[in-house]
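Removed: one protein chain of the complex. Kept in place: all other protein chains.
When the chains are written out, they are named A and B in that same order, and each has its own residue count from 1.
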Amino acid sequence: MIAYFGKSIIQKVVTLFFVSVVSFLIIHLAPGEPSQIDPLNPKFTPEMVARMRTEFNLDKPLHVQYLLFYKNLFTGRIVSWRDNLPVLGKIWERFLNSLPLFVVGTILTWTFSFPVGIRSAIMRDGVYDKSATFLAYLLISIPGFFFAYILIILTVTKLHVPVIGMQTFGVTSASPLVQIMDRTWHLVLPSILGATGGVAVLSRYVRSQMLEIIGQDYVRTARAKGLSSETVYYKHALRNALLPFVTMFGLILPGLIGGSVIIESIFSWPGMGRLAYEAILGRDYPVILTLNFITAVLVLAGTLISDLLYMVVDPRIKL
Amino acid sequence: MTVRRFLIIAPAIVSLLLMLSYFWVPTYEEQTRGNPDRLVHFITSSSGDAAMLNPILSADSASSQINGLVFEGLIDRDENLQFRGRVAHSWKIYEHAYFYINENAVTARWGQPDPSALVSNLRAAMDPHTVEWQHVKAVELLPPEDTTHTFSIREGEETKTITIRAAGPQRVRIVLDQVDQMLFERLASLLGNSYFDTFDPSLYVSTDQEMPSAQLNAKARELLPPTAHNPIIEFYIRPGVTFHDGYAVTAEDVKFTYESIVDPKNLSPRIPDYEPVKQVAVVDPLTVRIVYKRLYSPAFATWGMGILPAHLLNDQVLAEEATERGQNPDEFTMRQSRFSRHPVGCGPFVFQEWKSDQYVRLKRFDAYWEGPPNYHEYVMRIIPDSLTQEMEFYAGTIDDYSVQPHQVVRLEKDERFQSFSGTAFGYSYIGYNMRREPFNDLRVRRALGMAIDTQKIIDYVLYSQGEKITGPFVKQTDFYNHDIAPLPYDPQGAVKLLAQAGWQRGSDGYLQKNGKRLAFTLITNNGNALRKAILAIAQDAWKKIGIQVETDLLEWSVFIQKRVNQLDFDAMILGWSMGIDPDLYQIWHSSQSGPFQLNFVGFSNPEADDLILKIRQEYDHERQVDFCHRLHAIIAAEQPYTFLYISRWTALLDRRIVRAVIGTDGRTVYKPIVPTKTGGYTFHFNQWIKLDRPPEFSADG
Partner (left out) sequence: MPIAANPVDPMGTDETYMPPSRSPWAETWHLLRKNRMAFSGLLIFMVFFAVAVAGLAVTSGKDPFLDPARVRLQEKLLPPLASPNTDTLRAEELPALGIYILGTDDLGRDVFARMLQGAWVSLTVGFVAVGIAVGIGILLGGFSGYYGRQYIQMGHILFWLLLIAAVVMAFQQALSAGVFLAIAAIAGWLCKKQHDRRLSPLPVYLKWLALPTIKVDTLIMRAVDIMLCFPSFFLILTVVALLPPSIYNIMVIIGLTSWMGTTRFVRAEFLSLREQDFVAAARALGISDARIIFRHIMPNAVAPVLVSATLGIASAMLTEAGLSFLGFGVPPPHATWGNILSDGKAFIFDAPWLTFAPGLVILVVVLAFNLFGEGMRDILNPKLRERN
């Protein structure tokens, strides 16, 4: 067990190292320069460009740049090229903005997928199942930003309420309750949008898991015993069907960064996805690389956690 | 069972909790719900962030918008675009006119008198009770002046520094209480027509080195001009006006503002406006006197420039800031100063906070001399995406919205909003190169204009958001001559006119004269879809009357540098954006028609030239208007351009925003916001306030 754990961690650290190398190479070998050091940028004189290059270590060989970058990252001294603010501080600030969106989105995903998926499995091939399936595919297939604009138009033209941003602009003198509710309202649309894809995929997955379990002999036995279908489905079958989902808790971690770029741009939400987008636009290499590194860590930590959870919940697995 | 119930109840509760929040959010109708301060905040939006909150340095519209509220100038324009005092409560414009005694000239009346006799003769001749001389207040004889100047000239590869000594003869100063550009013409009737022309300044200068005589003469004329007008403006500053930090606004601040603008190291984009200034003098703490080198009436408007606080930006303060921030004080200028991000002015709003790419927040200035504005706060949000701006406006989190042309029809009638519209300060035109055949013929130019249906362009390309225009002045000013009818749309008439000019339809359907086809190329820059559409419409219209038109879309830099500036074009589509001031010298004076100058169509008309000069030298509004109307008529008759249209803008405001005015009985009276004659609706901004429900006004307003 310990040995497995140690081996897995070593393996992940090695993977992380390669990820860092690959992402560093992708960024630095791509053509073009960040605007701060672009010699074609009319705002900067050649001396300033030269000074910036030295300041950003861009005049050194690639491997030295790599070492310097990750040294700075681990000592927390890495700064953004755009405004010279510490990258980790910026990310933390944006992370706190993204967190509520992520949490609400995840809660929506998980609370909706299970009832829908289970019912689909029980009513297999019935009208409910067919329409749920179709709806799930519809939600997967709809371009996120198109859906977002439909929802926004409906809300703005029918309800006349603000939907952009983290809170209504100008709500300054309101009581804390109003402010909290206002913030909650601004979470509704983006988190619904964030959850659509998740609900669709997860409910399909729940359905197929349930189907597999329902087909097992012990479930048939239980039914043959005369247990009510309620008890059979929701007690015996569900418990076993749930197993793989426990492990999925680990895998949702990386979603914190990746999936929110478009939604955050539409809603002018100052979160991590938007930070990533702005960093890409401005070729702010330190921010891009740091975000990439953090995501990789989250992915690897997620798989580790899911392995562990699997060991905890499934007594058959002994490593 | 419990599991099943949980599975159904959990999503229901989550959705309920989320949806519940809707009942606390302020909607458009109830923006004050739980948030009463919303009524005293004005929130607007801008697509770009401000660049520099220093009125003498900024050049972008977002900065100007904020600077206009934080800073205030000596004067501005009122509802009718006339000047009114702001920081200055009044002003006086008068003139010192000078001429040198021409020792060799024989005067018409008095022969060849000595200078003092000449002066007393003049005094006697200028009867202040006559209309002609009523503005003359004094005639004085000044002692001769002896000055030395050094300057450098280029001679081949090397530059030479030359010292020149100018020892002019005695000079006569005439003090007038009004600027009179005709003074010397009138004096000529007393002194003889050639009195001023025969004065030879080169007799009074000497140099330490040889220099070409042509250059020497020019330099001498510059140093010792035979005659000179020195218009003088005296501003009387309103007592008790203070900056936001409590310091009083004084004449020193005005002088400091002027000096900062002309200081080359500040790189102010406004230097050209202040070039005619000779001297700014502080007469007393509340009086400032500005002396100009020559007659130039547009200069008056430049004193609307926001006044900078000298005590926060003088060299000493800047040097201290530089040292504190570890920078070289010699290279540190106003541009680097933190003042540009934390401005202090004397306008109605006090700067509070600027979050880059998010918002700029201002608070009202309680000690504002005209009384504080009704709004407590002014916020400019930076929202680059126009759709987001629109949605935020519908949701009530922005108070105004500039409507795009295609939206006007839909939004103008919307009951939730009040809408305002007006015409822009710029026009589009087709310009003809009048140096070339066939555009040197007025009939051809008229015919070309008559063949184009401008109304169609306005209706289809501009969604009717435009107006016809007949001349070069801003349509909502007095200078625009409304008596001139636009060129009619009359293709048949155009064909007839062309026939008069000798262009007959040939067998191939094209107009011909002496075996040559009527053919030319119409160009414009690419990247502007509007101009491209006009290009296509014009080409088609002209084709219909038998003219062979090629079109070309050029890269902006090529279009301007290679074609327009080099005067290498037949006809082209372009637009001018105008100021209120009627000075047309650069665009229409015949002296400005060389390469790289703005009169690229080569318009040349002696009467127009004369009027253009008179307009820029005239300080009297009525007379200026007369000149302008005449000039407008000439240009409209000559048709050097086919004037196409000026576009209309439309803006929306929340219906609940009204003007709150304290009536004579001390009670607050609400009045609707009405646009001023010129279309501007923000004129009374300081009186605006938002009510919690749409107001109903009594019939009499």
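Methods note: contacts are C-beta pairs under 8 Å (C-beta built on N, C-alpha and C of every residue); 3 or more make two chains touch, one makes a residue touch a chain.
Since we're looking at a predicted model, the values are computed, not measured.
**Q** Consider the whole complex, including the chain that is not shown, and state which of B:390, B:581 or B:609 touches that chain.
**A** B:390
**Q** Can you say which of A:15, A:57, A:173 or A:240 touches the chain missing from this structure?
**A** With A:15, A:57, A:173 or A:240 as choices, the missing chain is touched by A:15.
**Q** Of B:358, B:407 or B:421, which sits in contact with the chain we cannot see?
**A** Of these options, the touching residue for the absent chain is B:407.
**Q** Would you indicate which residue among A:78, A:174, A:237 or A:276 is in contact with the undisplayed chain?
**A** Only one listed residue reaches the unshown chain, and that is A:276.
**Q** Which chain B residues would touch the chain omitted from the figure, given the whole complex?
**A** 385-387, 390, 406-407, 410, 456, 460-461, 463, 529-530, 532-533, 536-537, 540
**Q** Please identify, in ascending order, the residues of chain A that touch the omitted chain?
**A** These residues of chain A touch the chain that is not shown: 14-16, 18-19, 22-23, 26-27, 30-32, 125, 130, 133-134, 137-138, 140-146, 149-150, 153, 157, 208, 211-212, 254, 257-259, 261-262, 265, 276-277, 280-281, 283, 288, 291-292, 295-296, 299-300.
Here is the rule we use: only the chains that are shown with their structure count from here on.
**Q** Taking each chain's centre as its mean C-alpha position, how far apart are chain A and chain B in Å?
**A** The computed centroid separation for chain A versus chain B comes out at 52 Å.
**Q** Write out the stretch or stretches of chain B touching chain A in their complex.
**A** 1, 3-4, 7-8, 10-11, 14, 17-29, 33-38, 41, 43, 379, 381, 383, 388, 391-392, 394-398
**Q** Of all residues in chain A, which touch chain B in the complex?
**A** 104, 107-108, 111-112, 114-115, 118, 152, 156-157, 159-164, 168-175, 177-178, 181-182, 184-185, 187-188, 191, 230, 234-235, 238, 268
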